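To start, I am sharing the structure in question, which I have written as structure tokens.
All protein chains but one are shown at their positions in the complex.
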């Protein structure tokens, strides 16, 4: 609901529009009454002729603060660099600098909703925040208030369903896509495979497994021999690894998002003498932060999916994108260490995707922004791997929906076409 | 059968992680009559100090020893300048103060060293010992051995030394302790310092496995508390045994009791606590206390 309206206009109009907003929550039928109030082309909150402000609510303390901090650092670094170059020229001809206002929600849905309430009148759009429940908590409110909640870091498909979520768009591939990509690779292999599955007991783990299973359906060379779950709050998954090792599977599908648990799983499996081919999700497959300490070289193959270049990988040491990114992160993103989570790269790409939308939007309004954002096709954001791109025109899919399967080569990753 | 034994061994090594923290909690409780929620946070801080020192080029064992010295001083200072004000007051307030301390330390570590996972070097090699088809890492064996030693030292301290007796006297009744000439304030500082040192050892042992983050011991804290209550607040041996029982039963229940499974195995220690305490209110190894009217 628009605060400016309430202070300026007569009570009657305000009440009428409030009712309209209320009803608009259920559908679009009364929408016209309300948009009529905000005159055609009048600037939305959070945007002036020389600047635009974006809001983020994400965990900056607590258990998920590591990746959470990255979601702010990448985008802040990207726009910090652009601002230093003088700003971004928008589709309406104005050149604006981009400011970021980030708040900590500690992965608490209630606090995320409160942060949204606090930001919504000052920011042009909400973006980049990490977490499924924390984004779901204020999704309905964002729809009712017509505030964009875009390019967020959750693989929950709900946010990419245009019908259900008209003001939302996810950035990272939905979890199903990632699981599916690996499943397809495995199904196309010539050999017989016995698969063990360990997944996080939530929508993250379930999404991966669902995608994987749909891809191997009907492939008679693949057999799932055991399937277990763990809780994100567990201190150890030794018992699960022990039981799965007992199944003697030769492929291990490990949908795990907790860094220490991935490392200890890799170590535990080696102790038990179980060395399967191992699949890891895109967010827990960092060569330096996870695979090296886990001793991943002991396994015949560590597979993961990705759409972003791994900055520490020797293959990209000379890459221009990577060098720009690695120098901007400490300079503008207040992130002095080498990025430990891929979320830093992703939010950098979110920045580039937003810039793409900004240059296309014709009016300084949220409507115009959403239109521009939904019209991006085949945009190769910086740090993107070959064969992947940002495409927002496909309903039901987030901004990035293509991933490539990669195999660990001891220091970085190589893209693979076949499973050996 | 191999799987069963392996699960038991896995449970023992997980239980040792809980036991390490639980011992420090028991020490503070024995010395001050207080449950210290910040025990894990203080231990993590010590681990960060050790980690930082190794990054400065010190050998690991020297870094850990220096971190232990740091912890003794830090623990004593926390008692003198923070907890002292609350020791005579409402115990709930004192507990909440330790929660505040935990938040503060976690935030401080996150601010200084980021929330990223840091690799803490292990005291023990990453080798595996196998016997009878069961494999166990040298790290787990080492951790368990150190914990058993710490447990025996603590038990000896409380039962067999004047210092231990004085610490307990202060915890049970500070006023009478003061009347009988004990330096109550100094003893409380010693209790906190010792517990912090023990916490530092615990953190250095488990940090390689859990990887160092500001919230590294948050999830272990609940299990450690469960072990403390189950084992009996007065008995270091009881607490360690309870932690092992929890670790083992949790694994067995998850695998062999389909209704519990891996998602609800966290309920096991609490069911255990409930059943045991109905029968033995003082815990498995605890001493009965007499409530005065």
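In order of appearance the chains are A and B, and numbering begins at 1 in each one.
FYI, contacts are C-beta pairs under 8 Å (C-beta built on N, C-alpha and C of every residue); 3 or more make two chains touch, one makes a residue touch a chain.
Going forward, contacts and distances are computed from a predicted model.
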UniProt protein name of the chain not shown, from "Amino acid/amide ABC transporter membrane protein 2, HAAT family", "Formate dehydrogenase subunit gamma", "Universal stress protein" or "3-isopropylmalate dehydratase large subunit": "Amino acid/amide ABC transporter membrane protein 2, HAAT family"
Candidate in contact with the missing chain, chosen from B:104, B:129 or B:153: B:104
Per the touch definition above, residue among B:225, B:239, B:255 or B:284 touching the missing chain: B:225
Among A:158, A:225 or A:315, residue touching the chain not depicted: A:158
Interface residues of subunit A (partner: the chain not displayed): 1, 3, 6, 11, 15, 18-19, 21-23, 25, 60-62, 69, 102-104, 106-111, 113-115, 117-118, 121, 132-134, 136-141, 144, 156, 158, 201-204, 206, 231, 233, 334
On subunit B, residues whose C-beta touches the chain left out of the figure: 29, 33, 35, 37, 82, 85-86, 88-93, 95-97, 99-108, 110-111, 171-173, 214, 222, 225-226, 229, 233, 263-264, 266-267, 270, 273-274, 277-278, 281, 289, 291-293
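As a working rule, only the chains that are shown with their structure count from here on.
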Chain centre separation (subunit A, subunit B; CA means) in Å: 37
Residues of subunit B that touch subunit A when the two form their complex: 2-3, 6-7, 10-11, 13-14, 17, 106-107, 110, 114-117, 119, 126, 128, 135-137, 209-211, 213-215, 218-220, 223, 250-251, 254-255, 261-263, 266
Touching residues on subunit A, where the partner in the complex is subunit B: 61-63, 65-66, 68-69, 201, 228-231, 233-236, 238-240, 242-243, 246, 259-260, 263-264, 267, 270-273, 289, 293, 295, 337, 340-341
